[in-house]
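In this view, the complex is presented without one of its protein chains, the others remaining in place.
Right after this comes chain A.
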Amino acid sequence: MRNAVGAVHTVLLLGGRSEIGAAIVRRLVRDGARSVVLAARDPENSLALRSTVRALREAGATEVAAIGFDAADPASHAATVAEAVARVGDLDVVVDAFGVLGDQAGYDADPVAAAESVTVNMTGHVSAGLAVAARLREQGHGTLVVLSSTAGARVRRANFVYGAAKAGLDGFAQGLGDSLAGSGARVLIVRPGYVRTQMSAGVDPAPFPATARQVADAVAEGLRVGASVVWVPRKLRYLFAGLRVLPRAVWRRLPR
């Protein structure tokens, strides 16, 4: 159960290898979470996952389970959620953090790879998000944290395949949050800008970069006050309020 000051007991991380996802779960454990399920592709053979498990135990989690999860296989997502419930009971917080970045030039050259990235970054979140929402509705409480991105706030020429998938995901998460109003369950949309991680190591930092830890702190604060959207860092919200209305001719000439 979420308590009056935003702490929870159980967490499911969809995308167990995600650096940002792991940082969020670590923060939630520091705040009192005790049972964690990490859902990831090929969980037995991931060093990153193993070190996350260790870090969570050290932070105070009493139960950390790793289960299989394939973002590109929507048919399996309901079963993944059911398995997590079987392990820890009610899902107090589900962190929806899986995704692939890729680069635009590569996608331009390989349309099939581009479509596959959208399958993970958008379609996979639809099936997983709806499966999670069904469970949260049934239990009458719980928060789904969706990792969106400023890349989807206004899609840029420089990474429009990734940005389009994030725009779709963000719209889906908004609609899902509205559909859950009054159910006791809710959706928290997280819109970070550039975050320094292994996934983004090959990309030049954008203005106002953040760390995974800052994203985690923002999520914890969002859970505490019951927010529906958080931007990381917060000033991006105001920056994008301006960028969203920039004339198209100017927008497409921006360097990145």
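We take it that a contact is a pair of C-beta atoms (placed from the backbone, for glycine too) under 8 Å apart; a residue touches a chain by one contact, two chains touch by 3 or more; residues count from 1.
Convention: contacts and distances are computed from a predicted model.
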Identity of the absent chain, which is to be given by its UniProt protein name, from "1,2-phenylacetyl-CoA epoxidase subunit A", "Phosphoribosylformylglycinamidine synthase subunit PurL", "Dipeptide transport system ATP-binding protein" or "Decaprenylphospho-beta-D-ribofuranose 2-oxidase": "Decaprenylphospho-beta-D-ribofuranose 2-oxidase"
Residue in contact with the excluded chain [from A:46, A:104, A:119 or A:139]: A:139
Touching residues on chain A - with respect to the absent chain: 1-7, 9, 31-32, 90, 138-141, 182-185, 224-226
